[in-house]
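Notes to accompany the following structure.
Every protein chain of the complex appears in place save one, which is left out.
Let's turn to chain A:
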Amino acid sequence: MPAVSETREAVEKLARSNYEWGFETNVEMDLAPKGLNEDIVRLISARKKEPQWMLDWRLKAFRAWQDMSEPDWAKIRHPPIDYQDAHYFAQPKKKSGPKSLDEVDPELLRTYEKLGIPLHEQEMLVGVEGAGQKTPVAVDAVFDSVSVATTFRKTLAEAGVIFCPISEAIIEHPELVKKYLGTVVPVADNFFSALNSAVFTDGSFVYVPKGVRCPMELSTYFRINARNTGQFERTLIIAEDQATVSYLEGCTAPQRDENQLHAAVVELVAMEDAFIKYSTVQNWYPGDENGKGGIYNFVTKRGICKGDRARISWTQVETGSAITWKYPSCILAGKGSVGEFYSVAVTNGHQQADTGTKMIHLAPDTRSTIVAKTISAGQSDSTYRGLVRMQPKARNGRNFTQCDSLLIGDQCGAHTVPYIESRNMSVRIEHEATTSKISEDQLFYCRSRGFSEEEAVGLIVNGFCREVLKELPMEFAVEAQKLLQISLEGSVG
């Protein structure tokens, strides 16, 4: 979001506090050897001052992981990943950032500008040294007890909402973490979730008590955290009966990271009549124009509608990463519960995306909706892969799936791989799919009305994605629209 002064203050505050914290604990960590073994898992747990049960949990995951192999069913290609050739406690290092924006890649700044991110916040994002200290007024405000971050916490605390780093939750709210962690995505669910479970360093924890409607979008806060987001994030969100929460992950500004492999796990638990809305904008570094570098993003996201009439809604706009492997899913265990998945995946250059969802209908009268929009440009390859499964008890289950692919140019690929399994005769499953190209007619029509070619592509693509974008929180939707256009720059002509 274009930062209001509040955001900026909060960014400054947290950026600084994280940084200090990182520095203190990091000196030693930088010496930690590469590679992954039980000692590293113990080290991570010790550094986090975790209780024994947490360490045991991690070790169990690690042992499971050792016996697993990387999944090979996705339509992606990459050189083998050497899991022993990485640091697993990759905290932000004490390295000297750029002194000013003049030292920053102008390409990056140009993108920030297009997204409408204020100069000051650009400095925060690229980590200009001392960026937080430049406006004394704001700093004062931060040192005051009235800092925005504190206000956030206070407002949330008054509502009874717990919102903190998961490392903190493990210490402060062990009973909740113990009760839910790994219940939606079991440690050995898949290769990457097992890896994450063994070595995750941080992430977010949200607990919304019974009957509470979370008083704010849990977005700004995360945006702040996002700068130091690690390789292996772990997020756990619990909404008790009748609770409502909207959580926003990610950032439209391009995220650069030295770490090539990212394997996050997100678990959502929605009890009776609860509603969890989880929105993601992912714009990790996609690699250069030759397909070199770029993030491998292997994410496991899953939510369970445990209670009757619970609802979980995933919205994602995926524009970054060299490889995206991600299937935010819903387990519809409560009667009449609802799962939704709205996705826009954009690939350009040499990017590869294999993404979709799983809707597992376990209970009667469950409903799910899937709207997936895939846009491929350049030499990229994009696959929608989705599963709709109606179990024997899913009487009157309903699913509607719509997959639309838009191709730009003639060197890209788009694929739709729907899996439909029904074990109950009373269900209704609908699947619609279209593939189209941006037509010359459309481009010329727009250009003859004064749009540049890139604006025209942006306009057409945004129109194509409208059904998904309208699911995003308002202020984020505006940025996401611009992001789509920027992601597709140079894709035509």
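One rule holds for everything that comes next: contacts are C-beta pairs under 8 Å (C-beta built on N, C-alpha and C of every residue); 3 or more make two chains touch, one makes a residue touch a chain; residues count from 1.
FYI, contacts and distances are computed from a predicted model.
Matching "Alpha/beta hydrolase family protein", "Y-family DNA polymerase", "Sugar ABC transporter permease" or "Fe-S cluster assembly ATPase SufC" against the UniProt entry of the left-out chain gives the name "Fe-S cluster assembly ATPase SufC".
Among A:Leu459, A:Leu472 or A:Leu488, only A:Leu459 touches the chain left out of the display.
Taking the complete complex into account, A:Glu467 is the one of A:Glu168, A:Asp241 or A:Glu467 that touches the chain left out.
Considering the complete assembly, chain A touches the hidden chain via residues 439-442, 444-453, 455, 459-460, 462-467.
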